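With one protein chain held back, the other chains of the complex are shown just where they sit.
Chain lettering (A, B and C) follows the sequence in which the chains are written, and residue indices restart at 1 in each chain.
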Amino acid sequence: MQDSEYLTMPRRKVGVVGHTGYSGAELVRVLRRHPHVEPVLIDLRSPEHRSGPALTRFSWSPEALAEHKLSLLFLATPPELSIELAPVALGHGMKVVDLSGAFRLQTVENYRRWYGAEHTRPDLLAEAAYGLPEFCRNQISHARLVANPGCYPTAANLALKPLLEAGIIDRTSGVVCDAKSGVSGAGKKPTAKTHFCEVAQNFSAYSVLDHRHVPEVLLTSGLLESEFSFTAQLLPVYRGILETIYFRANRPLDAASIEAIYRERYAREPFVQLFSNGAMPSLHSVAHTNLCALGVKADPATRRVVVVSTLDNLVKGAAGQAVQNMNLLLGLKETEGLE
Amino acid sequence: MQDSEYLTMPRRKVGVVGHTGYSGAELVRVLRRHPHVEPVLIDLRSPEHRSGPALTRFSWSPEALAEHKLSLLFLATPPELSIELAPVALGHGMKVVDLSGAFRLQTVENYRRWYGAEHTRPDLLAEAAYGLPEFCRNQISHARLVANPGCYPTAANLALKPLLEAGIIDRTSGVVCDAKSGVSGAGKKPTAKTHFCEVAQNFSAYSVLDHRHVPEVLLTSGLLESEFSFTAQLLPVYRGILETIYFRANRPLDAASIEAIYRERYAREPFVQLFSNGAMPSLHSVAHTNLCALGVKADPATRRVVVVSTLDNLVKGAAGQAVQNMNLLLGLKETEGLE
Amino acid sequence: MQDSEYLTMPRRKVGVVGHTGYSGAELVRVLRRHPHVEPVLIDLRSPEHRSGPALTRFSWSPEALAEHKLSLLFLATPPELSIELAPVALGHGMKVVDLSGAFRLQTVENYRRWYGAEHTRPDLLAEAAYGLPEFCRNQISHARLVANPGCYPTAANLALKPLLEAGIIDRTSGVVCDAKSGVSGAGKKPTAKTHFCEVAQNFSAYSVLDHRHVPEVLLTSGLLESEFSFTAQLLPVYRGILETIYFRANRPLDAASIEAIYRERYAREPFVQLFSNGAMPSLHSVAHTNLCALGVKADPATRRVVVVSTLDNLVKGAAGQAVQNMNLLLGLKETEGLE
Partner (left out) sequence: MQDSEYLTMPRRKVGVVGHTGYSGAELVRVLRRHPHVEPVLIDLRSPEHRSGPALTRFSWSPEALAEHKLSLLFLATPPELSIELAPVALGHGMKVVDLSGAFRLQTVENYRRWYGAEHTRPDLLAEAAYGLPEFCRNQISHARLVANPGCYPTAANLALKPLLEAGIIDRTSGVVCDAKSGVSGAGKKPTAKTHFCEVAQNFSAYSVLDHRHVPEVLLTSGLLESEFSFTAQLLPVYRGILETIYFRANRPLDAASIEAIYRERYAREPFVQLFSNGAMPSLHSVAHTNLCALGVKADPATRRVVVVSTLDNLVKGAAGQAVQNMNLLLGLKETEGLE
């Protein structure tokens, strides 16, 4: 396609199911600024109030789906619902990006253990591409169905995988990932745990060692469960994830050497940002962007290394990465609508 | 002393230098509720506004110090100032509880490395008792000068020391302590880092691997620097510290077995609270109390263990522990004024 | 009673229904520090988890109520429940302090209009004393049933009533009360409005002009509805109420003259604190105390006056004032347990 054709091609319609949740709403915001697609809102039930942005909107039915000629469908729905809806959309020839955990874990055994339910579409579970473009770009481009990664695994894998590939981590000593997330990661449904009075001026750990995002890290990074300790914790902020990752290097390495590994691996990656010289990114560094930012500190004498990895859980951890995947699936520029 | 004598003994005067800072002000609050002492405010310079609680107050001078017949002096001052003031008070026969890092590190070498200055009173540095009553009660009771521990080390040592004594930690794999603190820990002086707009909705790491509280953990716990990775991080809350501590057990242990170690060690300790059955304490669990709360999660199969240790940095991490030490120094009930 | 008798009299048992809500839990905290009463927890249903403080606890029944020989019952329950429970307790000879709006509005007409329901005990509605000690101390002391005031009306009436009594407010120009409350005022039940993500970094008005606390201000202050504009607003804080009150003086008055009115009226009131010389109290001024703090600004030339009134909605606005009322009902020192 020539540049002029690219610029003038008609907007393609993409549907969003689950657009009232935090990730879904963020997705609609990102898509509205995208020059080459037109977001269409799809309701699973008749909504009580049709408030919200002035966009094409219809209620879910296979007929309506066919009629609206969508190129792609985003599912920002719970996993059990995604398993129901994805096949319908695929059956109508659409591409699907699913933001839930429904299709991330490759096998029914994994799904049973971590999601506590039988997976009814093992074929799609096996077929789905894992939507981490920095490591699975080729599979994504050729896929029909993309499992958009979890927020925690995105931050962890972008930090760990280059170092594991470079072979510098002493895996026998274990890797620790101490993860903190803003409250939007817990979803929009009001619960005792998301009540302002419980969260404000507080900080608490949950799902220590057994968070369902752990297997995503293991599957992508190749770490064994015995080598990886993960704790999720709730921060009194709206958005953002920060992971502090600890390991021992298997040889004396200073921070600059480790930064060099990242710099080489991510030289052409538009959405990974490296902080240098001991500077550490914070939540503010990446809020409202599709960036994952990394910072490194290392003590060569004792081989101790600390990596900080941070991203906006609603953008690179959900909606932004979903649009990045959409761009790949639809043959658009990968950064379109994300800068 | 008989009960009736104890109840009716006259209040003893205790001085507070540095009463306008966060720790110092908390100290005054705690002391005002204490039935057996009377806090006296001491100003280093003439204050611009003599606002604040209606208490006896005077400006620092050796003469004034002598005249007011204080039993004990609290120094909530920077370390370089504490080194100057402590000898004066000791010279007048008072006991001293110093809340700074001036007298915590035992040797001039330690002090030089971590505080970047020469210590001018190595004799007092060697003499000072480390004020962690759960482990140094006897020394404290017989001391003239107590170095009140740092907030981070208090949480870390209370979590680690019983397990190290029980010999269950695989030290060769290393211990990780991922620490988070509220902003009052950074002091009252306005800086770019404590500006509301920089802190709110943010989370950031600082002093990664080289925080000056690290040597306090090493000296008390016996861990080697190569075995201990520590990161301090700033939480958008006023008060509270939570540390997530990771290690590998050197044999398969479930959480109940580890809890049993704590339960036995802390059976008679009024200010250590153990959460059971996988429950994890949060900042709210300990806010405004002198408690340090502990929770444990363990996976016997892989020997991974996570301990959460949390306390209020202004109370058990500073003013409350200082009063606990005062009670020991003055022969009062250790819990007086702290429940 | 002589002093020595007072000090040694046995603790009297007082029951708390609704002790898991924010006001009820605060009430239990206050009562536990009170030297002359022993709080007893009463559950309306069998609780799932009997966590919480180690106190006598039983399930509600008229028999259990009789058996435990309570001197007084606190109801921290919704109004419709208070209307049911209060008569039972009164029938057993207990005093009752009700924290709901059930008995505040004097007439069934008022109750119908503002609470949208028929009041089934108009006799008790007429009998109840309004529990604002600074203005109704005598009635409270002789009452069986006290209607503990709402948080907003307490702040408004303490600010307005002395000035209305002094006749300095130009009522024809109207009085504006712009009120802001922390989230604990909205109760513990998780709702879309109390979700952290909706409250944090936000500020919003609700119940503009028609908040059900308005009639409490009118009944106590004597202002007409046409003379009083009230807006309630949700602050992203846990606790605290601040009201900014505007009116025109009916003669040129400076702030000092208005402060003098307050100073005279509240000279012997332990729980009203006056800020002077243009200083204005903030939420921090009164947090965790039973104080209501007042500050005044006035422009004699234009007769414009602004009064800031602030209190802790859970203490002087609920639990603390309830204990103040209890002290009056039981013949204890009014400030007992509240300083």
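Going forward, a contact is a pair of C-beta atoms (placed from the backbone, for glycine too) under 8 Å apart; a residue touches a chain by one contact, two chains touch by 3 or more.
The model shown is predicted, which means the values in this text are computed figures rather than measured ones.
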*asked:* Can you say which of C:H19, C:H119, C:K180 or C:K316 touches the chain missing from this structure?
replied: C:K180
*Option from B:P10, B:G167 or B:P190 whose C-beta touches the chain left out*: B:P190
*Interface with the unshown chain - residue positions in chain C*: 172-174, 176, 178, 180, 198, 200-206, 208-209, 225-226, 229, 231, 233, 235-240, 242, 244, 246, 248, 278, 280, 282-284, 287, 295, 297, 299, 301-304, 306, 308
*asked:* Under the stated touch rule, tell me which residues of chain B contact the chain that is not displayed.
replied: 22, 183-184, 188, 190-192, 194-201, 236-238
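The definition used in the following text is that only the chains that are shown with their structure count from here on.
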*Note whether the interface between chain A and chain C is symmetric in residue numbering, meaning over half of all numbers used appear on both sides, and answer same or different.*
same
*How many degrees of rotation map chain B onto its copy chain C on CA atoms, rounded to the nearest 5?*
180
_Just the number, please: Cα centre separation of chain A and chain B in whole Å._
40
*Inter-centroid spacing, chain C versus chain B (mean Cα positions, whole Å)*: 38
*Residues of chain A that touch two or more other chains: which are they?*
198, 200-201, 236-238
